[in-house]
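Mind looking over this structure? Questions follow.
Only one protein chain is missing from this complex, and each of the others stays in its spot.
Read from first to last, the chains carry the letters A, B and C; within each, the first residue is number 1.
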């Protein structure tokens, strides 16, 4: 079966190669077409435009950098919409619920099927097919796409109506952002109270709240090193959007609100482009 | 070698049996002496008073319920102090730094050696020798006691001067308390936003912040079930003490402060004796 | 000079009568035209449509209930835009900066002059000409409108570009919302600590933080009485918008964020339509 693939950035390339390795036939497209070359070596065909890819394939996966790219690929001239009638489209980009819903409605109106399917996981899990996929939209189409999801992820979820994928990601990132602050406060308190913060890392790692994020970020935070894996400004944006979601639904979230202000403080210190663990600097 | 053991509550009993199983000779004492019977079946001797136990053994371990019990066993008539000259004493109870220091000073003045050694872990890890031991005090004595610590815990730390064990435990519990609030906010936000909170648990469990506490507490929180493993009022007390430690050292901790207020809100709702996960109720 | 006046709700009627009493000639319009009768008794003329009013007058003041009414009066058929060329328009409704800017741009494009001029103060100050006017937009037009502002308010400010009036109001309301929470926490702490909360009101009133809001709201809060002068849901909306403004500009505002969560908690308790002082209930 022929699948389309739009967007060959860090994530998209890893995912596309992964699909090719597992025997899927792919037609790929990227705004900078030369980026398709490496995929061609792995056996992919190239489409001239998003519309051309969609026309050729049963369904098409997109992995784009942000909401504006996601919208552009669908709505622009030679875009997805022009050929979507009777076809399927899966947007795996990380976008807000509104963008997802806008794309979904346009595609349905034109007679296409749609899934939003943002992922959690970065480059390495993408290469290893270890993403977690948060899909929502057309249930029958989700089942049709399961063979691809099974290759791309260690687990996929079907979450119901379009928008739920984006929301689920926000909730997870909100919990993560608050945890990062709790962790940073603990490290700082240990250091300022005459304890060895490295030992705190060891103690934490042996207890019930041991987790991969503490293990990964702790040692670099103690060295004030914040190479951006997940930029602080994006984390703060997700906190803001999660708080806005809570506002709509009258959910008080005092801890997330306090964490959000700490991230804003970090932004005001010019740390927005560093890793989100740089919120650690606000306590010094 | 003969070791003394004072205090045969849930934790103390499990730890004493564990030592006996690993070949240690124990002389035990408990305020209600009948509680010693089961230990005698496992091969222990019984001492009539704390002083009698201390006199007989090279060093003595205590596992008592709270600071007042810890003080009483040491300072009362027929207490530890009366026979401590030339002996060692290890208090593994969870007490505040002040209590530890008070006991430490009295014992040293009388010519004894002292370690504070609070543990993290509850009944099950105590039975399985899987505690984490946070020891502080006399370094040479720590090394002498290592064989016992190796039986009782999966790992022991030596943290320097007396008081550091108590402080380290506070820092860990503070991080845990903030995390519990972050988790509870996430669950509530999911539910109120039309997501399935059970699915959120699954998604969290597949990501970088997956941890045993979320796995253990999540399902019961979704059922509004809060059987007390760690009572909320104790968690809130630890948050308060950690914030006080931060106050002494001018460490701002806005997330812990917000979490502490949520635990106080829970107390004001009469939830202090339930599990600390009952803070979940404050968001409803 | 003939002035137009659109919108005869509680505020608008009081303001229009005030202008008539001070010798201004008014042509008034209201969506429900019968509401114009009382104004006619005071000497006003009536216009059939917003466009008709604008056409007849040098400039027109609007005092409408919300952003959608404010937009409708301008953009609908027979609306302000149709006759605005060469005329002036002052929108004194409380709307967000975006709505103001949208109206402003449309009016300027059609050759009209525009001021946004939200007020602080409610019915009584409106009747007494004691409003505070936060004007922004065309400076020359502001000076032309000063005689009317001098009648309507005890003070008017010119704040620069359109949007600044709305922003200034948000900042003031944010400070007010945080203060209300601080006050409520103080009252609750007094009561729960065995002090007389009524005496606290007296003590506060004699000190440096004495203010009219504490004096007005304190006694009713102690009686758990929250007749809506300023509905809690509107206060919370203003807190949210102020926090969003802070987010845009990377301003950390931890106290406002905590206050906002308390207002959200109050909303979740179903108190959104009561007075904003009902946030007091969240502490019980």
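Points worth noting:
Following the convention adopted for this analysis, a residue touches a chain if its C-beta (ideal position, glycine included) is under 8 Å from a C-beta of that chain, and two chains touch if they have at least 3 such contacts.
Keep in mind that this is a model prediction, so the values were computed, not measured.
The residue touching the chain not shown here, chosen from C:68, C:85, C:225 or C:249, is C:249. For the chain missing from the display, the contacting residue among C:74, C:159, C:221 or C:278 is C:159, taking the whole complex into account. Interface residues of chain B with the unshown chain, by the touch rule above, are 240, 244, 246-247, 250-254, 257-258, 260-262, 264-265, 267-268, 272. The chain not displayed touches chain C at residues 120-121, 132, 134, 154-155, 157, 159-160, 164, 167-168, 171-172, 174-176, 178-179, 181-183, 185-186, 188-190, 192-196, 199-200, 202-204, 206-213, 216, 242, 245-246, 248-259, 261-262, 283.
The rule is simple: only the chains that are shown with their structure count from here on.
Think of chain B turning onto chain C: fitted on CA atoms, that turn is 180 degrees, to the nearest 5.
Each chain gets one centre point, the mean of its Cα atoms, and the points for chain A and chain C are 41 Å apart. Centres computed as Cα averages put chain B at a distance of 56 Å from chain C. Contact with two or more other chains is made by residues 254, 258, 268 of chain C.
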